[in-house]
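Everything below concerns the one structure shown next.
Omission of a single protein chain aside, the complex is shown with its protein chains in their original locations.
Letters are used for the chains, namely A, B, C and D, taken in the order the chains are written, and counting of residues starts over at 1 for each.
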Amino acid sequence: MPLLEMTNIHGGYGGANILNGVSIAIEANQIGVIVGPNGAGKSTTLKALFGLLTVSEGSIVFDGKTVTNMAPEKLVLQGLSYVPQEFNVFPTMSVEENLEMGAYVRRDSFRHLIDQVYDYFPPLKDKRRQPAGELSGGQRQMVAIGRALMTEPRLLLLDEPTAGLSPRYMGEIFDRIIAVNKAGVGILMVEQNARQALALAHRGFVLAGGQNRFTGTGAELLADPEVAKSFLGGGADHA
Amino acid sequence: EDVKLGFLGGFTGPIESLVPPIFDAAKLAVDHVNAQGGILGGQLSIVSADSTCIDATAASNAADRMVNAEKVTALVGPLCSGETIAAANSAAIPGGVVIVSPSATSPAVTSVDDNDLLFRTTPSDAYSGEVLAKILKAKGHDTIAVTYVNNDYGKGYADALKSSFEALGGTVAANEAHEDGKADYRAEIGSLASSGADMLVVLAYVDGSGQTIVRQALESGDFANFAGGDGMVGDSLVTAIGEGKLDGFIGTKIGRSETPGTALYADLAQAGGIDPNASFGPQSYDAAFLLALAIQKNGSADRAGLSAALREVASAPGEPIYPGEWEKAKKLIAEGADINYEGASGALEFDEAGDVPGVIIEMVVEGSGFKEVGEVK
Amino acid sequence: MNELVFFLNKVVIAGLIIGSVYALGAVGVTLIFGILRFAHFPHGDMMTAGAFVALVLLWMFPGVGAAVGLPTAFVLMPIAMAVTALLAVGLDRMFYRPMRKSGVKPVVMVMTSIGVMLMMQGLLRLFAGTGTRQLYADTDDKDIYRIPLGGRDLVITEPQLMLFATTIVAVVALHMFLTRSRMGKAMRAVSDNPDLARVSGISIDHVVRTTWLIAGALAAAGGTLLALDVTLKPDLSYNIILPIFAAAIVGGVGQPYGAIAGGLLVGFSETLAVFNWSVLLRPMRPYLPEFIEIPAKLAFVPTEYKIVVPFFILIAVLIWRPTGLFKGRVNN
Amino acid sequence: MLVEASCYAIIALGLTIQWGYAGLFNVGLMGFVAIAAFTTVLISYPVNDVFWSGDGPWMLGQAALTLAIGVAITLLLSRSTRIGVPKGLRTALTLVAAAITYLAVQGQLDPAATLIEREAGFIGGFGLPVWMGWAAGGVVAGLLGWAMGRITLGLRADYMAIATLGIAEIVKAFLKNADWLTRGTLTVSPLPWPVPTPQELGFVASRSAYLAVTAVMIVVLYVLLERAWHSPWGRMMRAIRDNEVSAAAMGKDINRRRLEMFVVGNFIIGLGGAALITFTTIFDPSSFAPLNHTFLIWVMVILGGAGNNLGAIFGALLVYVIWIMSEPVAIFLFTNAEQLGERLFGWEAPADLYTRALQMRVFVIGLTITLVLRFAPKGLLPEKVVKYD
Partner (left out) sequence: MPTIIDVQDVSKRFGNVLAVDHCSLSVEKGSITGLIGPNGAGKTTLFNMVAGAFPPSSGRILLDGEDVTGLKAHELFGRGLLRTFQIAQDFSNMTAIENLMMVPAGQAGENLFSACFRRGAVLREEAEVRRRAEEVIDVIRLEHVKNERAGNLSGGQKKLLELGRVMMTKPRVVLLDEIAAGVNRTLLNDLAAVVQRLNREEGLTFFVIEHDMDLIARLCDPVIVMAAGSVMMQGPMSQIRNDPEVIEAYFGGSPAVEAH
């Protein structure tokens, strides 16, 4: 049984629908990657999944349970965790408080997780008392990802986690994602660094105009010349 | 023919707690008229509007509505001086409506260019100030500190008090304004106390700054003696501050010379279930009653000719009419006899400007409330 | 010496007291401002309402105070705080929540709050009339401590001490709550970024409710203590809402310590502005050369200009520190 | 009644410019109304001969001269860093100069004020036509706005709000207490009208004439503002309102533009205020109550729809009507409730129910505001998104 199954999702922000039938399914220990042009509805798909906008049609099943239009604060309790693309830190709170807020739903001790995040992203350790709003773009991104890891989720949703990160941390993030996934956490991420992302994906989804255009394994998509040309930045010179 | 009077008062705003009894007194007069056969063969009614006391625009509007929408024959009120001038200038005078204020005490009201339409049944503050100065001086207070609420009433009163008191040879060590409605006046009291006087004259309102100032001055022990103007005369002052703490507080009150009308009114008010001693209650009763008489005299609900009729029924010579004597007055008017209303608040002889000569009563706190000491000459 | 005591009485104590009143009001305002991000104008009326609740309680249980030896209203204040807190939550349910749900701009919330303020004023007058009342039962006595210091006494009253203590406790507790407790941090998180807060599992409704509970309770405390110190009138707090806002803002929006700093700043500027300095100079008379005359009156401004002084200082502080003494939050 | 509503509409237009266009949180607008109203009084009130024939003008002239010299010296000192004076010293010197100026002017003004108050009451006006008074009122309000803007425009919304409020309070306190200049709480009336007064022309006709004047003002202002709003200027203003950082990076001089807005807005507010006060024929400094009017005008703008001129006008009319109608409505509700109570439960209404009902008018206003906002949270006529197709 898939960990997550979104079937034929329709929805939008009040006006016309942005999503016109998106379907996504991944297994418990898989990495799913969504790619597509700007404005395709990738972020909207994640938001719909996380209860941040109303799904008018279709169903979302997580771990056998229907969670369509469930409020975000409830979804967190189900074991989902989400890093938004924009506005993904609490700007006036310190780095450490940001991480604590990630663990808001936990009643047990989570000190070791904070230390773990500092291990992953050493720059944050020095800045632990600094308000997140004063960080550099890349440092914020680290905080955002760290925050999402604090709940030890079963499914991690990442919206362009590597945007703004230096190559070194981009690599770091991908390594982390693989490691987390190995530990049994499902991953669903949106990426514009699509080649690297698809290279480690079990499942790949190409969205355009609010619909699935291609679906397959990561390798299949990478190999598809049509996908490469229209969505991954084209030609052989980049391969 | 039914007749309609209008009543304007600051039902909301800084004097909101003074207004209801004033309005009740006017309504009492109307009740008396109706109970004793009505007016011009019909009933007299009174409609009211909120003129807010401080907001000239709102007062103009309220007056405007009375004059042009309700089509009242005459107006009782407004109560504060500023709004009275505004209402008169913007609606009453243009509409040719007689307007009688029971409580606009500012000297400025005298000088309004009013086509003889603006009257008041209360004397100007200029006179009250003079009287209070006399009382204080007579009691042996040579140095006083004065604090007044910063509006036309307080300022006019304080200026009059200061000049009279100094003319009598006293010293006004401090004469300072304060704003109404603040929570705390310790700083102002400190400034007053630094002048060294031990008599504090508070020219403000019982339910406003006046009470707070007196209380805080008592608590801090800066002043031993207190006095106040008519705005301070209300039993709620004593209840609020505590019985026994304020004994000897000197106050003045306007109107109510010991004419036969005064006693009559006290009984009538009691019978009508209202407080005969309420500030400006008698004046309000008089304003309404006088207007009713004038309308009866004028013979119609028209506005024209009313002010002349008002002067006639109010002034000597003539058969005296006292509060509540509507039937008698009506009969006399019907017979064509000249009448002279001697009201609850005095004889009410209007001068050129529509003002009445003042009668000021000295008041003093004793036990649970204010007691009258007597008229000051 | 006398003069110094006079100074203490008139400037230091008076400033502390009125400053505490402002601060106690301002913590509530600053909390709502910081978390819900709008200026809550009915706060003054909430204070008054709280004091009226205390009054009603006082009528119901007049004897309680005498038993403990404190004013009844003060003893009953926790209950009044609880009732007002519920009232605040009720107000939110009825008026603010629907607005919040439709995602309106802060200024619309401000206007709604003005509407609510007007309604509360109307209702307070309807039920309580317009007169003044005392928050003391017959059995209570307002203790006035006169500490003799040679000539003049240092005067301080019981409610003033209670007011002062409550303010300090309230402000420190609130600061601790916001910076240390899990709920407090969640409140700040919601004000920073509501969507992200939800995504982190924080229930906005819960946070908002807590905010109103605290704000309502603080308002009731402020109103009751103020009424104990002065009197209870329907328009009491409405008249101090401006200085309260001034205090909250000059202290830095969303900063409890800012509220106390702002409150004291406004309070002291009021008392200092009109203080007659010649009082302090008079004792020096013998030591000064003849030709220097001490004027009878030597204050920064005449009393009628008293209200401008706090604002003057306020503007100066804001020019110096554009987001308040304690680096307050900036709404966008 | 319509006249007042139209004056409020003008004021609301001025505020729309400031808030709706530029996002400036001006809560001090009654200060501008007050100063404009006073200027109108000064210009158009009949000449007070007693004042001009006494020593007053001479003494005032001296005080003015002192003030001018003092201000000049203070300004020079505040620039003295240019000739190498260190910053700390400059600030100190400037403050000292300002203090000395204050004391000197105060010293000269006090006797002048006492003299004028004693002999002439107040200085009176210049007896010029009313429209000149209005124009001057607008200009003075604009100038005050300029000075105020220089000080406060660097502040962010809420902080600016309290600063503008403060300055307005200072202005009002001055007007209220400078008796020699404004007669203070003793009020000045009747103010001359720009059109024949009701005595001369009759009630309806003269008010209609007045209304015509204000209506023309509204139309002219409306047309001009609409033009401006739908031109690149309006676009720039919206951009500044939306995102200052970005607007500055796109070459827009934020502070200058906001100052421009502030001044223009205050000019219009002043114009409306002058017209309003002239209409009521009384200048009473205490009637510019700090909160109620300010709120009311704000509610007009927000209820009508911030950033929409028609909305502001419409909001002004509507709120004004609510305000006026609230009283009869409150009474109506109460008398009905009373009768109902009597009939159903034999309930005896308290004697002062009627006056309490009047106090409920604020309740009615508040209720209407919250209801309207609840169902039209963006205002009745929301700002339109400019679309190109």
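A few comments on the model shown:
The rule is simple: a contact is a pair of C-beta atoms (placed from the backbone, for glycine too) under 8 Å apart; a residue touches a chain by one contact, two chains touch by 3 or more.
Computed from a predicted structure; not experimentally measured.
Taking every chain of the complex into account, the absent chain touches A, D. Contact with the chain that does not appear here is found for just one residue of A:T7, A:S23, A:Q85 or A:Q116, A:Q85. The missing chain, though absent from the display, is touched by one residue of A:E73, A:E96 or A:E160; that residue is A:E160.
Taking the complete complex into account, A:A194 is the one of A:V55, A:M70, A:L156 or A:A194 that touches the chain left out. Contacts to the hidden chain, counted on chain A, fall at residues 13, 36-39, 42-44, 85-86, 123, 130, 134-139, 141-142, 159-160, 163-172, 174, 192-196, 199, 229-234, 238.
Interface residues of chain D with the unshown chain, by the touch rule above, are 224, 227-228, 231-236, 238-239, 241-243, 245-254, 260, 264, 385-389.
Quick note on the criterion: only the chains that are shown with their structure count from here on.
Separation of chain A from chain C in touch steps, taking the shortest path, is 1.
Between chain A and chain D the centroid-to-centroid distance comes to 53 Å (mean Cα coordinates, whole Å). Look at where the CA atoms of chain A average out and do the same for chain B: the two points lie 76 Å apart. Chain centres here are Cα averages; for chain B and chain D they lie 33 Å apart. Each of the following residues of chain C touches two or more other chains: 125, 129-130, 302, 304, 307. Contacting chain pairs in the structure are A-C, B-C, B-D, C-D. Residue ranges of chain D in contact with chain C, taken from their complex: 19, 25, 151-152, 154-159, 161-163, 165-167, 169-170, 173-174, 176-177, 290-291, 295, 298-299, 302-303, 306, 352, 356, 359-370, 373-374, 377-378.
Across the interface of their complex, chain B is touched by residues 6, 9-11, 13-14, 17-18, 21, 125, 129-134, 144, 146, 153, 155, 157, 226, 230-231, 233, 235-237, 239-240, 270-271, 273-276, 278-279, 296-297, 299, 302-304, 306-307 of chain C. Residues of chain C touching chain A in their complex: 182, 185-186, 188-189, 192-193, 195-204, 329.
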